[in-house]
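Shown next, in structure tokens, is the structure this report addresses.
A single protein chain has been omitted from the complex, and every remaining protein chain is retained in its original position.
Just so it is clear, A and B label the chains in written order, and each chain counts residues from 1 on its own.
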Amino acid sequence: MDARLARRLDARFSDRLLRPVTGRHDETEVRIAPSEVPEVMRTLHDDPEFGFTVLADLCGVDTGEVMQVVYHLWTEPAVTRDWLRVIVDGLDRDDPRCPSVTFLWKGAEWQERETYDMFGIVFEGNRDLRRIYMPPDYTSFPLRKDFYLADDAARGAGEGVRHMEQMATPAAATRSNTVRRAKIS
Amino acid sequence: MTQTYSKDDPTLLVDSPAALIDSIQPFPPRSEREAEFYAVRDGEMLINLGPQHPSTHGVLRVVLKIEGEKIIDLDPVLGYLHRGVEKLCENADYHQAICYTDPLEYISSLFMELAPVMAFEKLLDLEAPRRAQYIRVLTCELNRVASHALFMGWLALDLGGLTPLLYAFVERDEIVEMLAAQTGQRMLFNYFRIGGVNGDLNHDFMSRLGDWMSRALKQVEANQRLLNENEIFLKRTKGLGVVDRDTALRLGMTGPSLRASGVPYDVRRAHPYLVYPELAFDVPTREEGDTYARYLIRLDEIKQSIHMIDQCLHKMPDGPVMAKIPRLIRPRPGRAFAAIESPRGQYACYAISDGTDQPFRMHLHDPSFVNLQAMGVVLPGNLIADTMAIMASLDPIMGGVDK
Partner (left out) sequence: MTVMARPWRRLTPTGRIAVPLLVLLVLLGLLGFLGLVTGIIPGLVDFVLRLAGANPGIVRFIVAAVAVLLLSIPIAFINGYAELKVIALMQSRIGPNRVGPFGTLQAVFHGFKMLAKEDFTPLGADRPAFTLAPVVVFLTVVLSFLVIPFAPGLYGADLNVGLLYFFAVGGLSVVGLLMAGWSSFNKYSLLGGLRSAAQIVSYEIPLTLSVVGLVMLAGTMSLNGIVEAQGGQFWHWYVFQQPLGFAIFFIAVSAEANRTPFDLTEADSEIVAGYMTEYSGMRFGFFYFAEYVSLFIISALTAVLFLGGWHAPVDIHALASFFGLTVPALSIDPGSLGVGLLLLITLGPLIGTLLLTVPVALWRTDWSIWRALLVGFLLFNVAVGALITIYAYVASEVVAGVFWVMAKTFTLVFVFIWIRTTLPRVRVDQLMAFAWKWLLPAALLNIFVTAAAIVVLS
């Protein structure tokens, strides 16, 4: 974590951060709410004090309780040598919505499409939000933690979840004991 | 007696040939861009540069809207090679997850292993021994040379020149045999481990490497002379598919395609990892941003990589090649992000650990995926023949694009 950068972020975005600025090794991490995304991103991108012009990564995370969208940004070494991680926290698992950053980086379009395809997170403002990997008529979102595949050997209406560590019998695998509870936050 | 077809015949898939020419997009448009694209006006034609095509680098489907030979718009359709790597890695433990990442960009598999390995080492607060880091850099730079050699062959093949591909493969074959002598595999190497590499450099590898290094530079230059000044090649690539600096940054492009547009962003210099701070190398950058610049940059990078391999060989310290790691890897809960410079751009792995022996989430950021968006920006206005040239110069590998 870069202490100088942390102080500056704290100073600029103090009321918007959900948690104090943390970090480990060469990453600095901030957390914001979905509604703050456009302004915070624009500030980080345009403001010469920060100047995070390179979007290194955009992905989604399903913690089991909430969903998150995680951005990784890079700026010139004069500002900081760290990666900046912006975690957009608190997306509802049943209706995840997040504003899009395609107004800043056109290259985020496909990455947001991928996040939508895998998690179901709807990016408001993305002109082209449709599935990118799965077929157009696919109905679930694969990377969600409660995603399950139909089991051929299942009996009855309830289909079992398959983990690599198999249950004793397929019938013993139910949704309640196979959805992973997150120990992260 | 003629055969009559009845519309009620269940074995008949189409009732008339005219039905075959109905829309390529059978589903209602899901976004405004899709609706705008599939509204075909008079004089325009939708043609599928289908998933099975000799020149899309893997299974990529591009729906082109053309007017004669000129492209007006395009819609790339991905997902034909989607294997669900990220989900698979969540259900495997840390060592197994690394095996899943090899086939992503199969041409440069060592890079695909390197970023997750580095991310997991960050989660474990572990550092690999110095010798292991040098070996990683050495083998990665060898893989970079092989990948760029293949790029040159492919670009020439897509333009119609059959021969440079074979010459590129001569180069690539030597390197790949060398790495096979070391890792046991010609393509999906499975060589890097959390904490180091899987075995020290053996004698076979070193002797082949020595042989190769003695003639590498001359061979590379001879191969470059095949195409660099060829009039037809120049006419087909110069000034084609220009991506200017701002567009490239906004698209999030990285790697040689970005550096060809004038932005000297190289992860090895911007955010150094492993032993790159100790190696002296240039980062070739060009201003034009056209296909020819993207081609020349990769040739320059081959020379820089050979220089780096030379330095690695001279500076390599002795020592163990594997750190002491526990048998069962259970990092403490946390997040880690590791980015490297693969031959196509910035490849990154974002790993989240929840304290168990399986990664909670492992996201792989692939450079080809992001670079391929440049196609939509650059192609309209060019001819169909240019599609191949521009796509080949962006150097996508569909395994990485589709994960």
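The definition used in the following text is that contacts are C-beta pairs under 8 Å (C-beta built on N, C-alpha and C of every residue); 3 or more make two chains touch, one makes a residue touch a chain.
If you're wondering where the values come from, they're calculated on a predicted model, not measured in any experiment.
**Student:** Could you list, sorted by label, every displayed chain in contact with the chain left out?
**Tutor:** B
**Student:** Decide which residue listed in B:L81, B:L157, B:I325 or B:I340 touches the omitted chain of the complex.
**Tutor:** Answering carefully, the residue with contact to the hidden chain is B:L157.
**Student:** For the full complex, which residue in B:Y94, B:F233 or B:F360 touches the chain that was left out?
**Tutor:** B:F233
**Student:** In the complete complex, which positions of chain B touch the hidden chain?
**Tutor:** Touching the missing chain: residues 14, 17-18, 20, 45, 47, 53-55, 69, 156-163, 166-167, 170, 227, 230, 232-233, 235-236, 383-388.
Keep in mind that, in the parts below, only the chains that are shown with their structure count from here on.
**Student:** Report the inter-centroid distance (CA atoms only) between chain A and chain B in whole Å.
**Tutor:** 24
**Student:** Which residues of chain B touch chain A once you look at their complex with the stated criterion?
**Tutor:** 27, 30-34, 78-79, 82, 84, 86-87, 91-92, 122, 247, 249-254, 265, 270-271, 333-337, 339, 346, 348, 350, 352-356, 360-361, 363, 365, 369-370, 372-373, 377, 402-403
**Student:** What residues of chain A sit close enough to touch chain B in their complex?
**Tutor:** 24-27, 29, 53-57, 59, 61-62, 70, 72, 74, 77, 81, 83, 85, 104-111, 114, 118, 126-137, 142-143, 147, 163-164, 180, 182-184
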